[in-house]
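Let me give you the structure first, and then I'll get to my questions.
The complex appears here without one of its protein chains, the remainder shown in place.
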Amino acid sequence: MAGRLRLGGRRGVTDRAREERRLGWMLCAPAVIAMLLVTAYPIGYAVVLSLQHIDLRFPDQGGWVGLSNYQTVLSSPLWWTDVLNTVIITIISVTIELALGMALALIMHRAIFGRGLVRTSVLIPYGIVTVVAAFAWFFAFDPSSGFVNQLPLIADDKAWFGDRWSAIGVIIAAEVWKTTPFMALLLLAGLTTIDDGLYEAAKVDGANAVQRFFRITLPLMKPAILVALLFRTLDAFRIFDTIFIMTRGAQNTESVSILGYNQIISRTNLGLGSAVSVLIFIMVLLIAFAFVRLLGVRMAEGRPGT
Amino acid sequence: MRRGTREYSAWSFAMLLVLLFSLLPIVWIISLSLKTPKTVGDGRFLPAGGEWTLKNYKVLFEGGFDNSPFIHPLINSIAIALIATAIAIVLAAFAAYAIARLNFPGKSIILGGALAIAMFPAISTIGPLFDMWRSIGLYDTYLGLIIPYLTFSLPLAIYTLVAFYREIPWDLEQAAQVDGATPFQAFRRVILPLAAPGTFTAAILVFIFCWNDFLFAITLTSSNNARTVPAALAFFTGESQFTQPTGNIAAAAVIVTIPIIIFVLFFQRRIVAGLTAGAVKG
Partner (left out) sequence: MVCGAVLVAGCGGSESGGPVTLNWFVATQPGGSIQKVAKDCSAASNGRYSIDVQLLPTDASQQREQLVRRLAAKDSTVDLIGMDVIWTGEFANAGWIAPFPKAEATEVTKDVFPSVVKTASFENKVYGAPFNSNTQLLWYRKDLVKKAPTTWDQMISEADKLAAQGKPALIQVQANKYEGFTVWFNALVDSAGGSILSGPTTVSLPEGPTEDAMKVMGTLAASPAAAPNISTSDEDTTRIGFEDGSSAFMVNYTFAYASAQANAPGVFKNMGFARYPRVVANKPSAPPLGGFNIGVGAYSTHQDLAFDAAACIGGDKSELTATELDGLPPSREDLYTNKVVTKAYPGFSQLVKESIDAAGPRPLTPAYQDVSLAIQDTLQPPDRIDPSDVPSTYDELKSRLEDAVNGKGLF
């Protein structure tokens, strides 16, 4: 144990600590290189583009315009409607997915028979190609060619996609169906790290199932829950495929990602589109920041006591 | 411990709900895949008048390896997803171990940076990436897709594995090092087996990400050399320029889900391996 003491103090670090540092960087290096290689230039380029007026169809009209693209975006009511849509869809779908995912994780963990079947079938929705799943849901809810309207209690000609809120409802349902498995998987992995002995001890102490869940399960699963929530929220905020296939953003169901797509791809107005992307990025950063600060996702913590 | 019939029926009911929730839309997709352009819009699960057809499936495999719209892309999807998953897990395991167990400056930057990279809207990056890959020569190649897949799946894999490695008690590693093992040996013999649930979870997530990706696949490929299934779906045609190839796409989706089922079935048992009693207690 002697080698662990920091004999160097403020004047320097011990050999062991230095070796640890080098090892740490070396282990991280391949991953870091893989991530930067692809994104350093494109992200930097996108930021630079957002400060210019660039439209591929009018190649002669380029030039630096400072923050005017951002001004155009932030002063447009369309942008704020889309932000509202995105926030609503994100909050509702992530909340439902967390609750459902937890229930599914518990079932997958504790099922007394057919575990393989349950675990596999829960994950299948996540494995279906996204555009196909969205199209299948769209087709199912279409008044003329779908089956939903032929169910009892539902009007035969209810136009699900003709009204903003029912369309958003179907979009959320499709998203929840598709990505609850993601949550369930991460939560299940978290569940498996809890030692059964704790439950036995609690039972002996007279705790019932609900108390065991809230006092033992939830607190011990906190890291897994936070990782799942963080990534799912960040992904949900950038929702694109499902909305595009169901309504293409009509009836005020457009999300910020569809807005970005329209500017960059349809209008080839790269300056404006890059500004939209950077703004999306900033908002997503704020969300991540909130997670880290408020909910205490402390990932970089090392050994206790250092 | 004998389980009463009430417990069994409660679980049966719960499982039935779960299966219904997960599989009803899948059954719908399967039913679409068996319909003809005549019945595709009839809104029923079972086509009226018994008009089933396997033609949608046959068409996918017509033309053999070179000319079928589907076989080569399917092989590409499987190969690319497997390779990318394997590399991603190795890289993420190294990085996550370092971040969770070692002390070195720059940890938060790496974690934060990884998150930032995963969060930037991909739509803005595919243009420059297309230009980059064409000049380097990675356009329309396996590697050209594997590298972006690594980039965008590593953050999640790293975060998942870090959360796992942190749960493993510190004593184990110290005990191994007292016995004379190097940090790397400690990692391989002690930590890795205990992190199996997290590793297999991360593997499933990365695989499915690569499997489902459409944006990079359609941008960075131009032929069946590297095109994966989601991108290949965009080239399916219906009876006419304006008719949606609903049946064909549904059939392709069904077939493409089978490898996922196999992959998950294989890995799910290892997700709940859990901590062995002996190593933890004490």
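Should a chain be cited, it is by its letter among A and B, assigned in written order, with residues numbered from 1 in that chain.
FYI, contacts are C-beta pairs under 8 Å (C-beta built on N, C-alpha and C of every residue); 3 or more make two chains touch, one makes a residue touch a chain.
Note that the coordinates shown come from a computational prediction; the quantities given were computed from them, not determined experimentally.
Note on the undisplayed chain: of the listed residues A:L84, A:I112 or A:A159, the one touching it is A:A159.
Between the chain not shown and the residues B:S9, B:N225 or B:T243, the one that touches is B:T243. Residue A:F58 is the one among A:F58, A:W165 or A:F289 that touches the chain not shown. In the full complex, subunit B touches the hidden chain at residues 36-38, 40-42, 127, 130-131, 134, 218-219, 222-223, 234-245. Although one chain is hidden here, its contacts on subunit A can still be listed: residues 55-59, 72-73, 76, 78-79, 138, 142-145, 157-159, 161-162, 246-251, 259, 262-263, 265-269, 272.
Criterion: only the chains that are shown with their structure count from here on.
If you average the CA atoms of subunit A and of subunit B, the two centres end up 15 Å from each other. Residues 3, 7-8, 11, 14-15, 18-19, 21-23, 25-26, 28-29, 32, 40-45, 91-92, 94-95, 97-108, 110-111, 113-121, 123-129, 132, 147-148, 150-151, 154-156, 158-160, 162-164, 166-167, 170, 178, 183, 197-198, 201, 204-205, 208, 211-212, 214, 229-230, 233, 246, 249-250, 252-253, 256-257, 260-261, 264-265, 268-269, 271-275, 280-281 of subunit B touch subunit A in their complex. Listed in rising order, the residues of subunit A touching subunit B in the complex are 1, 17, 20-21, 23-25, 27-28, 30-32, 34-39, 41-43, 45-46, 104, 107, 109, 111-114, 116-133, 135-137, 139-140, 144-147, 149-150, 177, 181-182, 185-186, 188-190, 192-193, 195, 197, 223-224, 227, 230-231, 234, 238, 241, 257, 260-261, 264-265, 270, 273-274, 277, 280-281, 284-285, 288, 299-304, 306.
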